[in-house]
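One chain of protein is taken out of this complex; the other chains stay put.
As written, the chain order gives the labels A and B, with residue 1 at the start of each chain.
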Amino acid sequence: MGALIGFLVGLVVVAAIIAGLLRVPQVATGLARLRGLDRRWIFIAVWLLVMLPLLFPLKLPVAPTSRAIQYYDEIEKLKPGDIVLLSADYDPASGPELGPMLRSSLLQLCRKKVRIVGDCLWPGGPPLLEQGFTQVARDQFHYKYGEDYVNLGFKEGREAVILAMGNSIPGTFASDFRGTPVSQLPLMNKVTNLSSVKLLVNISAGYPGTKEWVQQASRRFNLKIVSGCTAVSAPEYYAYLQSNQLLGLLGGMAGAAEYEKMTGVTGSATKGMDAQSSVHLLVMLCILLGNLAHWAARRQGER
Amino acid sequence: MHLANPLTFDGLGVWIAALLTLFIFSFLYKDNPFYKLAEHLFVGISAGYYVAQEWWAVIYPQCVKPVMNGSRPLMIIPGVLGLLLFSRFVPKVGWLSRWSLAIIIGAYAGIKTTGFAQGDLVEQFHASLLPLWVPGQLGVSIDNVLFVAGLVSTLVFFFFSTEHKGAIKSTAQLGVWFLMISFGAAYGFTVMARVSLLIGRFQFLLDPWLGVARF
Partner (left out) sequence: MQRQVPLLLTAGIGLVMLLYFFIPHPLISEPGHFFEDAVIVVVAFAIVLGAANLLQFNGDIIMRRGKDWPYKLVLLLSMFAMIGIGLVEGEHYLDPETKFSWMYNTFYASMQATMFALLAFYIASAAFRAFRIRNLEAALLAVAALFVMIGRVPIGNAISQHWPDGVRLPQISDWIMENPQNSAKRAILMGAALGVMSTGLRIIMGIEGSFARGENR
């Protein structure tokens, strides 16, 4: 309710500021000149506003939102020995947003002594998943491959793979990403299909990803799902969160930073939030100045 | 400053990656041969990666191996159908590739129909049945009313089987306002996503390559 009032007040305040500024002739003339600004100046501004906060961090505090808390709490409910499916459905293009989510998820899962079966629906995913497993599960928590975690690698087919896994995971992934038959991996003897995993932790960059897992698996195989996704996808998944088809949602680098805070890590997402803040302010300024320049030029043209 | 050592294999990889990154960034000034080289290299490497990945991750373990060792001889059928896709390079027998396309289209039509029906229609409709009055919680009640009003008005906007006039026009107009708020929020998140990717690239340049920061 308060937020609704705040939103409406914000609407009125912004409109009033703009109307007031345009009435000052010097301001109007100066703004009109901005219309011809070469876009490479904006590129330079973006460059500086990303690089400088990375070199000289402001260390603005990150406050977890309810969605990150839900994601964290859902993983906290797991018990030692539970088996979780970790689907890393992304590639290097989304690495800055999703890599921190993967590492923090692995950190929390390993702290809970949960066993992890990893897979990828994106071809670029397996090396990223393996890097995460190596850095966190193997090197930090001394997890044993084949007993505590398995990387099944990539399988083409998108939704068909999800359905096939619902029927039989060993049938879909006859060997792991190194070519080892899954029958030789002790952990896989305890995994039959999607109904035998306690939770799906889905790190998703788009299609195929969280949407397909929700559509094909959440109700059909009674699969609990938490999702870490790119900021582009996140707005759409709020609907799944509200309908309890998703039990937790991390959106973009901000979501990754919130989750890092909850797991007690100061990772790359947290360190990137200062730069994120400064560029957001720049984009907001660009929107305002661009419109002010346009309106000022129009008023001058009308005179 | 701890520059990556180009005399080691890993360090050489970091230097090449950094230079290619700068080649691509040079497009911001204008199109140039360095960018073109990086662009074409990227397309070639990606295509090669996908082919190798499809062979070792799918075609060999799912088709070639089970057929050769006799564990699943029927998998010869999708193997042959997959090879038929290449018949489109020979005009006389190119029509055979439509059989393979038909398999793909038929399977996904069935899969997606049920997936969307359950995940995006039935469940979403079920979750939209919210109480419009929650005793003792005025804020939640107003939010629920607003939510349902937004949902219904946006659905009315997309209903084109009847002319938008009178009450339907007003309702559709309300739907447009909700849609604009939704698009604005999506735009905000898109800005965040794009900027995050740039931050990641800078973290690579500043840490593994130049070694002036720690991420």
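The definition used in the following text is that a residue touches a chain if its C-beta (ideal position, glycine included) is under 8 Å from a C-beta of that chain, and two chains touch if they have at least 3 such contacts.
Only a predicted model underlies this, so the values are computations on that prediction, with no experimental measurement involved.
Shown as candidates are B:L85, B:I168 or B:L206; the residue that touches the absent chain is B:L85. For the options B:L3, B:A17, B:I168 or B:L206, the residue in contact with the chain missing from this view is B:A17. Although one chain is not displayed, its contacts with chain B can still be listed: residues 9, 13-14, 16-18, 20-21, 24-25, 27-28, 36-60, 62-63, 74-75, 77-79, 81-83, 85-86, 88-89, 94-95, 98-114, 116-121, 124-125, 127-128, 143, 146-151, 154-155, 157-158, 175-192, 194-195, 197-198, 200-201, 204. Listed for chain A, the residues touching the missing chain in the whole complex are 1-7, 9-11, 14-15, 37, 39, 42-43, 45-47, 50, 60-63, 65-66, 91-96, 124, 126-127, 130-131, 134, 153, 155-158, 160-161, 163-164, 167, 171-172, 175, 177-179, 220, 235-236, 238-239, 242, 252, 254, 257, 273-274, 276-284, 286-287, 289-291, 294.
Here, only the chains that are shown with their structure count from here on.
With centres set at the average Cα position, the gap from chain A to chain B is 13 Å.
Against chain A, the residues of chain B that register as touching in their complex are 28-29, 49-50, 53-54, 56-58, 61-62, 65-66, 107-108, 111-112, 115-116, 118-120, 123-124, 126-127, 138-139, 142-143, 146, 182, 185-186, 189-193, 195-203, 206, 212-213, 215.
Chain A makes touch with chain B in their complex at residues 1-2, 4, 40, 43, 46, 50-51, 54-55, 93-97, 99, 123-124, 126, 153-157, 159-160, 163, 174-175, 177, 179, 211-212, 214-216, 218-220, 230-232, 234-235, 239-240, 242-245, 251-254, 267-268, 271-272, 275-276, 279-280, 283.
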